[in-house]
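Take this structure, written in structure tokens, and hold onto it; I'll ask about it next.
Yeah, one chain of the complex is gone here, protein chain that is, but the others are all in their spots.
Moving on, here comes chain A:
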Amino acid sequence: MDTLAVKWSAMDRLLGHSGPFAGSDFVTDDDDSVKQFIRYECRVLVVGAGALGCEMLKSLAMCGFSQLHVVDVDTIDLSNLNRQFLFREPDMGQSKAEVAARALQRRVPSCRVQAHHVDLTTLTPEFYRQFHVVVAGLDSIEARRWLNATLVSLVQCEHDAETPDPSTVIPMVDGGTEGLAGQARVILPRLSACFECTLSLFPMEARAFPLCTLASTPRLPEHCIEYASAVLWPQSERGRDAPLDVHDPGQVQWVYERAVERAEAFGIGGVTYALTLGVLRGVVPAVASTNAMIGSACALEVLKLATHLARPLNDWMAYNGAHGVYVYPFANERRPDCAVCGRPAPLRLRLPRSATLNDLLEVVAAHAELRARRPSIVSDSRPLYMATPPALQEATRVNLPKRLADQLQLPSRAADRLEYLLSLTDPSMPLGRQLLVVLEEADAAQPATDDTVEREA
């Protein structure tokens, strides 16, 4: 049966009547054109077919969206089944995107779902351009930064190069969860705060334990696991050839066993297989209910954007269910100097004069606005360090221990400091960033840490 024909269904009722909370562009759907749009025209891309992705796909299909695409490079794992309800045990090992698409179409035959079992960064701008809305349920900040920057880059501006052409703005609805907390947000690229504008709202990923603790004074089971994976694995027979694959159960088991041995040697208890997995994969706690809440809240925003039946969220909703229930909206401001949607000035980094290229790499990895963990750095089109391809990495690795001051041409010289303009690129930053590196006399500069880093005024 065609759901369009169902009398008094929820969508009919709300789209057929206006109200004071309807969006300003809302028109009552007397000729079914809005429903036709949802059903036959509105193309929605769901990025991620995990717990949020399953919920988003399901809720979008139940709203009548029938031109869906889903992207996910992952395959189904047993630990997904406590919340990713489109998957069953026999599906383990198969593509999440493909199984989700099939399961959804079985339940809602009128909905067409196209699956893409690929890494989202391998899809072209032309691919993304075909959608009316993109909704993301991703578990990594890096992937969200990439998607955000891609959607921002698709916006075309009028002749003044300032005013965005609204027909090229593809809204991004983004959800995220951790444990009993989460957030949903609506990004209108170049019109409202983008993901990069608010990057500092996301905590930095926990830093690794200091190597000296791992090597000589382990105290926690985590220290033993980290030692087994970071120190013992590269020395092992298999580890000499390839980095640890945290999704290979055999290799995880190996690390677990070495960690148990080390823990026993130091009299430390508590190394378990589950903890090993947690440490190696940086596992985030997750439960069905929180993901359902955030995933469906995102789907509701897509419905608002597509039909104007109510005004969309401006622009962020925070949720926390650990103590009572806390759901609260708040509006972020765009940053005029946002590295993605604004006009970024070179980021000023102060380092001591003796700093090496390696020191600079550590600073850009730890900086809250950069978080560049696989950076490449270029000076006057001469590569200082290239993370990829392997041949260039090989060739430029020798520069790492060298002092920056010895490797660079001087663009300007002040009495007490040396300033260099460098270009930084990183897989998480599609647009790259200019850095103004200032090398100061040792007594003028603190060792490079987060708080010595400041933005150019």
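In this text, a contact is a pair of C-beta atoms (placed from the backbone, for glycine too) under 8 Å apart; a residue touches a chain by one contact, two chains touch by 3 or more; residues count from 1.
Criterion: contacts and distances are computed from a predicted model.
For the chain that does not appear here, its UniProt entry gives the protein name "THIF-type NAD/FAD binding fold domain-containing protein", which is one of "Ribosomal protein S2", "Multifunctional methyltransferase subunit trm112", "THIF-type NAD/FAD binding fold domain-containing protein" or "Geranylgeranyl transferase type-2 subunit alpha".
The residue touching the chain not shown here, chosen from A:S9, A:S140 or A:T388, is A:S9. Across A:C157, A:V325 or A:V398, the single residue that touches the chain missing here is A:V325.
Contact with the omitted chain, checked across A:R102, A:R238, A:R311 or A:R348, is made by A:R311.
The omitted chain makes contact with just one of the residues A:R129, A:R219 or A:H247: A:R219. Within the complete assembly, A:G267 is the residue of A:G93, A:P203 or A:G267 that touches the hidden chain.
Of the residues in chain A, those that touch the hidden partner chain are 1, 3, 6-11, 13-14, 17-21, 55, 58-59, 62-64, 78-79, 81-83, 85, 88, 107-109, 179-180, 184, 216-220, 266-269, 273-274, 277-278, 283-290, 292-293, 295-297, 299-300, 303, 310-311, 313, 317, 321-329.
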